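Here the complex is missing one protein chain, while the rest keep their positions.
Letters are used for the chains, namely A, B and C, taken in the order the chains are written, and counting of residues starts over at 1 for each.
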Amino acid sequence: MTDAWPDLAGRIDGKVHRLPVRVYYEDTDFSGVVYHANYLRYCERGRSDFLRLIGVSHSELHGGEDAAERRGFAVKDMEIGFIKPARIDDVLEVHTRFAGIGRARFHLGQDIYRGEEKLFGATLTAVVIDGTGRPQRLPGDMVAAFSEFLPSAD
Amino acid sequence: MTDAWPDLAGRIDGKVHRLPVRVYYEDTDFSGVVYHANYLRYCERGRSDFLRLIGVSHSELHGGEDAAERRGFAVKDMEIGFIKPARIDDVLEVHTRFAGIGRARFHLGQDIYRGEEKLFGATLTAVVIDGTGRPQRLPGDMVAAFSEFLPSAD
Amino acid sequence: MTDAWPDLAGRIDGKVHRLPVRVYYEDTDFSGVVYHANYLRYCERGRSDFLRLIGVSHSELHGGEDAAERRGFAVKDMEIGFIKPARIDDVLEVHTRFAGIGRARFHLGQDIYRGEEKLFGATLTAVVIDGTGRPQRLPGDMVAAFSEFLPSAD
Partner (left out) sequence: MTDAWPDLAGRIDGKVHRLPVRVYYEDTDFSGVVYHANYLRYCERGRSDFLRLIGVSHSELHGGEDAAERRGFAVKDMEIGFIKPARIDDVLEVHTRFAGIGRARFHLGQDIYRGEEKLFGATLTAVVIDGTGRPQRLPGDMVAAFSEFLPSAD
């Protein structure tokens, strides 16, 4: 079915993943704009689809029967700026970039745009955990996959 | 900690469970009222707390390591009427009643009030499933616990 | 920006609107499948995008300064069947069809598929309301737009 909807997981442009997000009723609150916590949902969609396009899927990570062998991601910390509000019917774009990789964690920058306007910006640290919640070293193939998207040294 | 908040799971009055629910920002949409799907979240809170007060907790049901031994609930069908909208800051009450019990399913009626005004009404059928999603006969102790809350025959 | 994402609002195939929906973390619950109320969010996305493609946008409907002149939609009743659960990473399709139009209400059928499998089915009645919540006659251009998608009489 993904063949029928080629853009469903967004696109990678150079080192940035771009995911379009439509603002629906469910996303807004009575003040007329997008409810602040929902930008975090948009960011998580962006992260998930970026990882999907580079070959890391949640269902595979979580698939194992043995809790010690399952792998998943958890966000450890975030810094967030809410710049301008998004509104019903808006088409937004979530931009996701790798900012750094450590032994057991990686750092992302995520910005949300409406056209040229930046509405939201966040930086975050995520870790890989096993099924019992314990942090794990990043697997070698994940480090390799992520490293291609790190900012250039120069 | 539950001792400190005695009403947190609502109360059983006769055969009806009553749970208070506050309407927050997160519950509303840009049209100014509670987003329609959120009444289903309120109903699920009511069901969970009714079951909690009569001794059935989700964490126990789901706790088993063996998927075939885990138990959970799944809603099979619902009929819903949206009567009047709820608004920010409203205090609602979710009323939950048992309407019937079968071998592998049970039927509930759930209504949401603001004071005397009924805002929402639903009837639903739920089943007990194992960890693989297969429907199960209702365990005997569950049937016994639920039966006390069935409407009187007369 | 919509030019960049041509499928964002789905497509109309004959009389059926089809919207792809990806299942993300936010959609699932601890039982491992999509939380039941979230299928209603998917349906609302389908309705919104169907209306968008035939020229009815929420922001226009709601745009007026005068509450008596604003227009919006409200769901009045729904009948829902939860058939099979959706899971993380699934690509679903929401299919929306008009089932009937009255003076002040219209009826839709909405089904959610994963490939050929039907996971969820609903029928619902929606009304047009003004900014004070009062039901309104369907505007003539809306009736004309909707009527093209009614099931054939034969």
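The rule is short, and it goes like this: a contact is a pair of C-beta atoms (placed from the backbone, for glycine too) under 8 Å apart; a residue touches a chain by one contact, two chains touch by 3 or more.
All values derive from a computational prediction rather than experimental measurement.
Enquirer: From the touch rule at the top of the page, work out which displayed chains the omitted chain touches.
Expert: Result: the unshown chain touches A, B, C.
Enquirer: Among C:75, C:88 or C:122, which residue is in touch with the absent chain?
Expert: C:88
Enquirer: Can you work out which residue in C:9, C:37 or C:75 touches the chain that's missing from view?
Expert: C:37
Enquirer: Please output the residues of chain C touching the missing chain, sorted low to high.
Expert: 25-26, 28-33, 35, 37, 87-88
Enquirer: Take the complete complex as the reference. Which residues in chain A touch the chain that isn't displayed?
Expert: 30-31, 33, 36-38, 40-41, 44, 58, 62, 72, 74-82, 84-85, 133
Enquirer: What residue numbers in chain B mark contact with the hidden partner chain?
Expert: The missing chain touches chain B at positions 1-2, 4-9, 20, 22, 24-26, 41, 44-45, 48-49, 52, 57-59, 62, 87-89, 91, 93, 114-115.
One rule holds for everything that comes next: only the chains that are shown with their structure count from here on.
Enquirer: Which chain has its C-alpha centroid farthest away from the centroid of chain A?
Expert: Of all chains, B has its centre farthest from that of chain A.
Enquirer: Give, as an integer number of Å, the spacing between the C-alpha centres of chain C and chain B.
Expert: A distance of 26 Å separates the two centres.
Enquirer: Hey, how far is the Cα centre of chain A from the one of chain C, in Å?
Expert: Chain centroid spacing, chain A to chain C, equals 27 Å.
Enquirer: If you look at chain C, which of its residues touch at least two other chains?
Expert: In chain C, 41, 44, 58, 62 touch at least two other chains.
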